[in-house]
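One chain of protein is taken out of this complex; the other chains stay put.
The block that comes next holds chain A.
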Amino acid sequence: MSMPFGYASPEQIMRDKADYARKGIARGRSVVVLQYVDGILFVAPNPSRALHKISEIYDRIGFAAVGRYNEFEELRLGGIRYADINGYTYDRSDVTGRGLANLYASNLGRIFTESIKSLEVEVVVAEVGETKDGDAIYRLTFDGSVFDEHGFAAMGGQAEAVSSRLKEHYRESMSLADALEVALTALTEPGGERPPVAQLEVAVLDRNREHRKFLRLTGARLERLLAQTTTPPASEPTPPAGEGKDTPPPTGPDGDVDDGSSPL
């Protein structure tokens, strides 16, 4: 029996799509999400102060993503619409991280199977609870798989290496400064230099805050916090990305695109 022209087996198509997506995601830099005593900490090396990798979704829910900026931005906006419409229809307490993770999973899964190109993104949806047992970190991959992570998650770039360093140093109920220290250790290759303060995007979901738990840590507050960590970060900004360095994907937030608008 002759095969129709251009036939490829479904297995082959899926494999190709997955490889394509994985390559795209591994190009950027890693993002780390981990639990600390008062909630959840997000850390992302990000030279852009305008294009965020970390965002608030709702009162108790935060979002972090790696990969192609326009694609995860679309997911972020959809997530905010989902959360706001549900919170408005029912009650603010009826918006859950699990519901959002399921929405993202079905959307990512559908795109992975139906369109030619899957999304080159990996996403974390984190929710802070009243106590640490109520905290949840969901990691979603490009094909719509959901991983219910315990304590910490790393994605993007050298995700496996970062994840193993994170596993090595992570302890339960760390203080915020300790958690930040662990995150930076995980994000830095052994012997490598830590990203300067200006190139760090840091945010927390702090269960002790009123109303909205999400808070970006920037400027003086972040510097004070970094000063409490055992190893102070490099204060001098690294020279501009030059020859021999991995160039980020053209649309990713790792580029030096900055329209100067104030960060949140």
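In this text, a residue touches a chain if its C-beta (ideal position, glycine included) is under 8 Å from a C-beta of that chain, and two chains touch if they have at least 3 such contacts; residues count from 1.
Operating definition for what follows: contacts and distances are computed from a predicted model.
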| item | value |
| --- | --- |
| Absent chain [UniProt protein name; select from "General L-amino acid transport system ATP-binding protein", "Xanthine dehydrogenase family protein", "Trimethylamine-N-oxide reductase" or "Proteasome subunit beta"] | "Proteasome subunit beta" |
| Selected residue (touches chain absent from view) among A:9, A:89, A:131 or A:208 | A:89 |
| Hidden-chain contact residue, picked from the options A:30, A:46, A:107 or A:163 | A:107 |
| Where the missing chain touches chain A, by residue | 50, 52, 55-57, 74-75, 77-78, 80-82, 84-85, 87-89, 103, 106-107, 110-111, 114-115, 211-212, 261-264 |
